[in-house]
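One structure is given below, represented as structure tokens, and several questions about it will come after.
Apart from one protein chain that is not included, each protein chain of the complex appears where it belongs.
After this line comes chain A, so read on.
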Amino acid sequence: MRPILLQGHERSLTQLRFNSEGDLLFSCSKDHIINVWFSHNGERLGTYEGHNGTVWTIDTDSQSRFLVSGSADNELRLWNVSDGKCLYVWEFPTAVKRVAFSEDDERVVCITEQRMGHQCVIRVFKLNRDGDGTAQSLEPEHMFSPIGSKATVCAFTYTPNLIITGHESGKIALFDVATGTEVLNNERAHMDVVTDLQLSTDRSYFVTSSKDKTARIHDTKTLRVLKTFTTETPLNSAALAPNKPYVLVGGGQEAMQVTTTSLRQGKFETRFWHKVFEEEVGRVKGHFGPINTIAVHPAGTSYASGGEDGFVRVHHFEESYFRAKPYGDLQLED
């Protein structure tokens, strides 16, 4: 099927998210707007307007009831998914770079930027899910600052109160949010900034991408690197394809470093790697700027990529994708 081009943003994309059923696709961008789309046909369902700066990050809960977003206007907002109303606003001294829901939808973690003398802070809020959602507590349940390199990405693990963080130095760490202590870390997980972190369906392993041109799969429990995918460009995003043993990675030379022209479009491809054999199996072209974010449909039937070029491309996998067995009949656990 031809990819669906979603032209709803005027500036580069920052993050894409499917809801847990996969019928909705959320996108946020540097143009201050959050959009929601029907994933099957690319029709725009609506927007969430109110942020006054680049929206860096979004996440929805598993019931598609709440949406949280973090922005460069130093605000964390809670939205009602169905009608686009802003339910609550938290304000911080610096920009919000990453948000994520916990597995049970009860909590939200957010990372704020290290800037203007303020430290990078990780806060965990307990959401009040009763009523219309406007009655939230202003104060975070837990907050702490990681020592050393600042955190850039984070997510909850399957153990409550335990979060994984990726850091600017390339470190991956596990934090206990209640105490703010680093439970475990892998200092040499990457050699450069960790740009994205996405979990497997059961949260037992996760994939990270980094500017060091590699994407890696790690064990959530031990933080051991299980697989490494080496490319030749700095990577901005990596995602796991459910039901298929693939990892999707995307990136490209940063705009300010690109000195070459159309010939080098190869850099802006989404690459498919076999997650167990660490071999590249395919590429999808299309963007004409670096890919900033990739999200895969939770059923593994389609994926979306958002680029520096301001476009979101939704690709529905064709029949041949599901039939193809490039490595023969393998019994592979997801």
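Note that in this section contacts are C-beta pairs under 8 Å (C-beta built on N, C-alpha and C of every residue); 3 or more make two chains touch, one makes a residue touch a chain; residues count from 1.
What we mean here is this: contacts and distances are computed from a predicted model.
Remark: of the listed names "Mitochondrial inner membrane protease subunit 2", "Eukaryotic translation initiation factor 3 subunit B", "HORMA domain-containing protein" or "Coiled-coil domain-containing protein 22", the one matching the undisplayed chain in UniProt is "Eukaryotic translation initiation factor 3 subunit B".
For the chain left out of this panel, the touching residue among A:L5, A:A135 or A:L330 is A:L330. Per the touch definition above, the residue from A:E49, A:E91, A:D202 or A:E318 contacting the chain not shown is A:D202. Although one chain is hidden here, its contacts on chain A can still be listed: residues 158-160, 202, 204-205, 213, 219, 221, 226, 232, 259-261, 263-264, 276-277, 327, 330-334.
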